[in-house]
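Some chains omitted; the rest stay in position.
As written, the chains take the letters A and B, and residue 1 is the first residue of each chain.
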Amino acid sequence: MNPWEPCGQPPGDRTANPPLPCTALLGIGTSTRGVAGVARPGGYPPGLAQEFPMQTTFTIRTRGAGLHEFTDEVIRFVRESGREQGLLTLFVQHTSCSLCIQENADPAVQRDLDEFFRRLVPSSDDPSMRWLTHTTEGPDDMPAHIKAALTSVSLSIPVVSGRPALGTWQGVYLFEHRARPQQRRIVAHLGA
Amino acid sequence: MNPWEPCGQPPGDRTANPPLPCTALLGIGTSTRGVAGVARPGGYPPGLAQEFPMQTTFTIRTRGAGLHEFTDEVIRFVRESGREQGLLTLFVQHTSCSLCIQENADPAVQRDLDEFFRRLVPSSDDPSMRWLTHTTEGPDDMPAHIKAALTSVSLSIPVVSGRPALGTWQGVYLFEHRARPQQRRIVAHLGA
């Protein structure tokens, strides 16, 4: 698997960004957990843990629209870096899914969130969305771009005492907006 | 007061993130200004002003939904750091309030903003929101999570010439989405 290979994205009439070499990234791998497969960074060679910045890619396999949590993987990446302080930035390399930090105590919160966005931006085959013109990639594609614009493509979390400074009930999520399974990449950067 | 203590957040069936020790943070304190109390970082010990990154926590006591400005506290934190250049990141440790940068010239902008979000995401006891399932924490709780997802949990502002590079009329706000008073924490990170 080439982690930089585009997935779920259309051929375009524009020049695409060239894929980045994965050799510049650390700890790419694949595992499966729950509804999503998340790439776990492995241990780092001794010297690297002392260097800034550190980068890795989380690969998440989604099984449909909704929120996919990867908080544990994020915490582990920071812990294995050996760094006590820093800034962790997450960046999703797609335009039909996004990132969010939400309550991870009651799963109903995540279902209600997803349902709100479905009602705010219905599928393009809904009569209320007849005005959409980008429809060739399926009725869920343009609404997915809109939902992504309404949420976040990047998140930055301070690292304090070797952990991302998440609040007590905050979880980190990939918010998938496409209906069919996708493979999603999130670049993580741990800097000064 | 333990600045890391959860407030306004529910007990959950999930394992909570452990509270972070406040000893890793600088300048925690409390003051009161207008409708909100904002923790002001005190002066830093001489050596610290030379080191990256610097972190502090702003604690804001809200008196209800709406925008609470803390631009002055942010500018003071940067000034007291002694740094001419850098990147300031603000991260809110809650999921029912958020951050935004908005015009601070006319207070009507802030009222209209809050009113727009109330109309877009009404209270869960409004007939149009009958489909919400996360309702045990009050009719304003799930709408608050949705409004938080629609705005920002983190903001990054370049520091230029010893000041956050805010535009002429930009102010930094905590956007409270809960109806009752809350104590909110924002972690600030000034990095390279």
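By our rule, a residue touches a chain if its C-beta (ideal position, glycine included) is under 8 Å from a C-beta of that chain, and two chains touch if they have at least 3 such contacts.
Given the structure is predicted, the values throughout are model-derived calculations rather than measurements.
S.K.: Total copies in the full assembly, please; the file places 2 of them.
M.R.: 3
Note that in this section only the chains that are shown with their structure count from here on.
S.K.: Compute the distance, rounded to whole Å, between the mean C-alpha positions of chain A and chain B.
M.R.: 23
S.K.: Please give the residue numbers of chain A that touch chain B in the complex, ascending.
M.R.: The touching residues are 84-87, 100-106, 108-109, 111-113, 115-116, 119-120, 150-152, 155-158, 160-161, 163, 165-171, 191-192.
S.K.: Mind pulling up the chain B residues that touch chain A in the complex?
M.R.: 6, 9-14, 16-21, 24-25, 52-53, 55, 87, 89, 91-96, 120-121, 131-134, 142, 145-146, 148-150, 152-154, 156, 185, 187-189, 191-192
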